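The structure that follows is given in the form of structure tokens.
Omission of a single protein chain aside, the complex is shown with its protein chains in their original locations.
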Amino acid sequence: MAESVGVGTHGAEDAHGHEHHEASFFQKYLWSTDHKMIAMQYMFTGMFMALIGGFFAYTFRMQLAFPGMEVPFWGMVTPAEYNALITNHGAIMIFWVAMPVLIAAFGNFLIPLMIGCDDMVFPKINRLSYQIFLISVIVLLASFVVENGGFGGAWTMYPPLSAKHEYSLTTLGSSLFVIAVALEFVAFLLGGINFVTTAMNSRAPGMRLYDIPIVVWMIVIASILFMASVGPLIAGAIMLFMDQNLGTHFFDPNAGGDPILWQHLFWFFGHPEVYVVLLPAVGITAEIITVFARKKLFAYRTVLYTTFATGVLSFTVWAHHQFIAGIDPRMAHIFTITTLLISIPIAEMMFVFIATLYGGDIRLNTPMLWALAFIAEFLIGGVTGIFLGASGADIYFHDTYFVLAHFHYTFFPIAIIGVYAGVTFWYPKMFGKMMNDTLGKIHFWGTIIPFNCIFIPLFVLGAAGQHRRIYDFTHFPELAQYQDVRVFATVSLVIMLLFQFVFIYNFFASLKKGKDAGPNPWKSNTLEWTTESPPGHGNWKELPTVYRGPYEYQTPGRDEDYWPQNVPS
Amino acid sequence: MSDSAAAAHAHHDDSHYWKIWAILCALLVVSVIGPLFEIRVITLITAFGVAIVKAYMVAKNFMHLNIEKQYVIYLLLTMLVFVFLFFAAVAPDVMKWEGDNWVKPYVAQESSAPAHH
Amino acid sequence: MIERYLIQASSYAGDIDGIIILIGWLVGIWFLISEGVFFWLIWKFRHRDGHKGEYITGEEKHQKRWITIPHALVLVCDVFIIVGAVRVWYDVKQYLPEPDAEVRIIGQQWAWSFVTPGPDGELGTADDIKTVDELVTEVGKTYVYHLEARDVLHDFSVPVFRLKQDAIPGRVITGWWKATEMGEFDIQCAEICGIGHGLMFGRIHVKSPEDYAAWVRENSPVASLAAVTAR
Partner (left out) sequence: MRPIANTRSAAGIPTGRLAVWWVVASEIVIFGGLLASYIMQRLAHPEWADQAAVTDWRIGGFNTLVLLSSSLSAVLAHQAAERGNGKRAANLLYVTCGGALTFIMVKAYEWTMEISHGFTLQSNTFWSFYYTAAGIHALHVIAGAIIMLIVAADAKKNLELHRVELIGIYWHFVDIVWIFLFPLLYIAK
């Protein structure tokens, strides 16, 4: 029975009485229903896709810096290839890296462990969700190698370009792209239902709503946002696929369709999606900051309320992506107001984290560095977003490199910094070993500094009027002069990518050489640290009971500075 | 799995559901008869107004939302609100033929279907 | 800050740069304050032996003040930004001035074609001048454009004018500009439109009244026809 096997089955033989039996490799690693193993599957798939996405970024940045020259490991970049590269870089980094790692991997690993139960409520659905996700990965990879190459119409897939093969010139690629995205949505719908139900129903006895760790709240709210926003796009994806292959005209203006409809269908999902990936990263930051500042989270409830506010508001702002895309100018006023309103809960969330540091006892281990970097860098992404949310300013900035730099200052902290923070923090729990802190810090600085060197210049280029998705700017007399800025950004990117190998080495070397972590290396309060690392099947010998909130650090009248949730007072 | 729903079902016998079903069928008749008058208002009321009533009755009595936890109702309503929000914000662009500083030159749907000629 | 890179060549370029600078100041101050406090706290409360952290719930009123007051101030700044943005947007996109001249702009994969009025100054007459990738206009005149697309989405963008508008197949979108500087500037396509997107650039020539009149005389199809018959 596949259910009874998973990571580190050893040491948990008699966990509520399954007799232990040696499982085949296939059962143990590929067909497992254990939430921890599925989390690992999601995490490694996501990291593999991150390598592909990073390589794409390297390729098209090289093309931009040295147009028309052979790119090492790739060759000449044709315009068609360039479009396919940027399209799939964006799609991969959001749908196949940020989503699987932040939501699925951490969600699967943390929710049962943090709310104190033995598994997800529907292990088999959980497995199915990963398998569908894997198929979507395969379909996407297949789309690169089919005739005419991968889809090159931007990850937003605006028709008619995406709808008609004679426009996109990628006959099979665009259809496979749509199928891959749709499958990915189905996978995360199944996963999301699982997360939400688990967190709602399976909490350990004694755990009230305000005793749930923030990261669990965040992943659950993110899953709900995803569920509520993706519906129209699933319908839209079906319509687009039929336009591509079955000769319908949903988005074809010459036969009574409307391309703007797709833009609305897409962004009605596309904007909440930003918060779907943001919230888990924020939650991870909250956990890490409280642990390493040895400090109670400042105003737990305020964080929750601001999150709810963000979630609701995020459904009312989507058309700020379309200000000059031909929507009625009067609509722009409404969406400007809502967009600027959403800056308030997000700002407050950041204030809360900064306030949490006050009066702390801050230790700067690698996870803490990542978490602090998340706040510092995300602030830049947040404030530059105001320029784009304000309709008047967006007239100039829309679709320039300013936009590009802005959302990389949001998505990089989310998808890269947030993930590294989470991985370095929970690595001891996942594998029972400590990562090398020195290598971790080298990797940290080697990533953060080049990252800023890549994207600060791109803000400047955007202000200078350079538009996105153009494979060679030397054609444009007003833009050719900035070539050396592009070279600088590209070189920084290469340096940053090289430093990632430090992490990969550290990750795998620590599996062997790392010193044993023990159950609670960070002296943390939350439940996952109360079982052995890595947790066996069933997570606990007997499931814990909760007596207090997750952030009781420095509680007066105790000699240790922390107070685990499961310790009776 | 005994739960609130199970407990509350006790005082329902099957005839209750047959009654609901009979009402639904009657409503169905109304919703097909109404439009035959070819009067727009009556069509709208009978077709869509009745549809809403039918949906309400099915949800209340067959899906047992009447005895389900309140938050489920709010959950489903929230989803509906999002759908209406979507409609309200998209209609000005997709449904209208012209707006501030833009027009769609009217493309009548010449259809390959015989209904036209 | 934009004019350091690009001149302001249209009547509303200044307004758009203005709102950008307003936002720049407001968010800039917020950004510096928060990052400053952030790093100061990290340094001030770094781990030292014998120093213990404090127990602060952040739930009491006098503690919450530290986030609710900034929160209110952010709201105030937002109001300023909204008002400014909405006013600029109204002038540029919603309100349409009396045109001195009209042009048709048609985007297709992967070129811009322009129809400018001929000697009679009327659009849609026999003497209209059709050009490709080269838009010739007159300085100081209010131009109203009618933007169309033949196949896929395009975006007519003239950075020096701070002008940008998507072209949607099946729609005619109207807008305006009034050039204030003479010269020759970039037109970029700002919406991905297929493999030729990177090559879909044009030039806009803003000429003095005399030069423009001369150009019209040379290029009007009717005029040239007259010249032929005269010979």
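Residue numbering begins at 1 within each chain, and the chains themselves are lettered A, B and C in the order written.
Heads up, the rule we're going with is that contacts are C-beta pairs under 8 Å (C-beta built on N, C-alpha and C of every residue); 3 or more make two chains touch, one makes a residue touch a chain.
Predicted model, so just to flag it, every value in this text is computed and none were measured.
Q: Can you list the shown chains that the absent chain is in touch with?
A: Over the full assembly, the chain not pictured touches A, B.
Q: Of the listed residues A:200, A:449, A:480 or A:504, which contacts the missing chain in the full complex?
A: Checking the options A:200, A:449, A:480 or A:504, the one contacting the hidden chain is A:200.
Q: Quick one: which of A:131, A:148, A:248 or A:338 touches the chain that's been left out?
A: Checking the options A:131, A:148, A:248 or A:338, the one contacting the hidden chain is A:248.
Q: Can you name the residues of subunit A that touch the chain not displayed here?
A: Looking at subunit A, the ones touching the missing chain are residues 1, 3-4, 16, 112, 117-123, 189, 192-194, 196-198, 200-203, 207, 227-236, 238-239, 242, 246-250, 255-258, 261, 265, 268, 543.
Q: Using the document's contact rule, name the residues of subunit B that touch the chain not shown here.
A: Its contact residues with the unshown chain are 1, 3-6, 9, 12, 14, 17-18, 20-21, 24-25, 28, 31-32, 35, 38, 43-44, 47-48, 51, 54-55, 58-59, 61-63, 68-69, 72, 75-76, 79-80, 82-83, 86-87, 90-91, 94-97, 108-116.
We take it that only the chains that are shown with their structure count from here on.
Q: Count the C-beta pairs in contact for A-C and for B-C, then report the pair with the higher count.
A: Per the contact counts, A-C leads.
Q: Quick check for the class: compute each chain's Cα centroid; which one is farthest from the centroid of subunit C?
A: B
Q: Could you please state the distance in Å, as a whole number, between where the Cα atoms of subunit A are centred and where those of subunit B are centred?
A: Going by mean C-alpha positions, subunit A sits 37 Å from subunit B.
Q: Determine the centre-to-centre distance between subunit B and subunit C, using the mean Cα coordinates as centres, and give it in whole Å.
A: Inter-chain centre distance comes to 44 Å.
Q: Residues of subunit C touching 2+ other chains?
A: In subunit C, 93-94, 170-171, 173 touch at least two other chains.
Q: Of all residues in subunit B, which are in touch with two or more distinct other chains?
A: 100-102, 104, 107
Q: Quick check on the complex: what are the subunit C residues that touch subunit B?
A: 93-94, 96, 170-175
Q: Which residues of subunit A touch subunit C in the complex?
A: Interface residues on the subunit A side: 78-80, 82-83, 152-154, 158, 160-161, 167-169, 253-254, 258-260, 293-302, 323-326, 329-330, 332-333, 336-337, 340-341, 343-344, 347-348, 350-352, 354-364, 372, 375-376, 379-380, 383-384, 386-387, 390-393, 395-400, 460, 463-465, 467-472, 475-479, 553-556, 561.
Q: Tell me, which parts of subunit B touch subunit C in their complex?
A: Contacts found on subunit B: 100-105, 107.
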